[in-house]
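Next up is a structure, given as structure tokens.
What you see is the complex with one protein chain gone and the rest in place.
In order of appearance the chains are A and B, and numbering begins at 1 in each one.
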């Protein structure tokens, strides 16, 4: 095969597994019994051509090259007779991966063959809407749009403290919201109302942290009628006005 | 052409403005204007005789499907239910509240760099944002957080389902 032939094929591969599938198909070999030496050799040839063409070779191609080489060397190792039955075929994991990839590659082709809106079939264009919509109704908005909006403002300020929000911080907000919800519903709660026996350690910690944060912000007040009595919490000063 | 009527119908259907005979002629090259006109007339008659919910009408020198005039009340009712979108500015304000809550207005403004009073009012009215309380310091600033409806609108089980910016950045590859 000449370099020219490689060149034509290069950009049509969706990744190393795709290249491997192509080689298996081209050589008309059984995917369940891949001649590893032959396929590895051809795979390396492709990799070398890509390199010589200074193509940006994704690390994944090299990773699979290493895997192939490793399998090849394992296939060459002699195995003793009693080991043989237990030993799995060194190719097994790779074959499994290839079969799975092949399944989804075909599923993708299946999707592509469907009647795609805007490509094969069309619905009616809606240029304008003469009637205003209802303010209380929302279409379901994707979280992606929300995060994207947050990223936009954060990048604008260039401030690191804004960017740095972790799962812990958001989980704490969850607990804060739950507690305020409960207080709005019931007016007053005791400390123990907020803690359930079934709570995980993590949830207990978040509950305490949330109460501390709410007290620090003075969104809630804590009372104790008698010494050592139940600690009661209320929303401070009401939420209106 | 066998399916001339079907093609014309599809063309008029997908267009958001009335379709003229000249436009159809440009698409179906080997059909005469006369043939086109008579086919469109057939279609108009068919829809009229059928007496369904939609009719083919001649409008502004072209043709367009329109809903029957007697059906306007129902159509209006449907259109009135059309869900609203949030403007990018409202979305950004909402995002800051969602991620930074419980948060004061001054903090939101520091991040967004502009006054957010109007946007906040809008989000409160839409019940996506709520007042969680007032901080007991001079000026008694209001503290904001998100609502249950916020979670529903975004299909979230809890706020902790929100991705962090670090996770989001990973998508840039």
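Here is the rule we go by: a residue touches a chain if its C-beta (ideal position, glycine included) is under 8 Å from a C-beta of that chain, and two chains touch if they have at least 3 such contacts.
Bear in mind that the values here come from a model prediction, so they are computed numbers and not experimental data.
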*asked:* Out of B:22, B:54 or B:114, which residue would touch the omitted chain in the full complex?
replied: B:54
*asked:* Tell me which of B:79, B:105 or B:149 is the one touching the absent chain.
replied: B:79
_Sole contact to the chain not displayed, among A:27, A:52 or A:103_ = A:103
*Please identify, in ascending order, the residues of chain A that touch the omitted chain?*
14-18, 32, 58, 60, 64, 88, 92, 95-97, 99-112, 114-124, 126, 140, 142-144, 147, 167
*Taking the full complex into account, what residues of chain B touch the chain not shown?*
3, 5-11, 13-15, 19, 23, 27-28, 51-54, 65, 67-68, 70-71, 74-75, 77-79, 81, 155-157, 160-161, 163, 167, 170-173
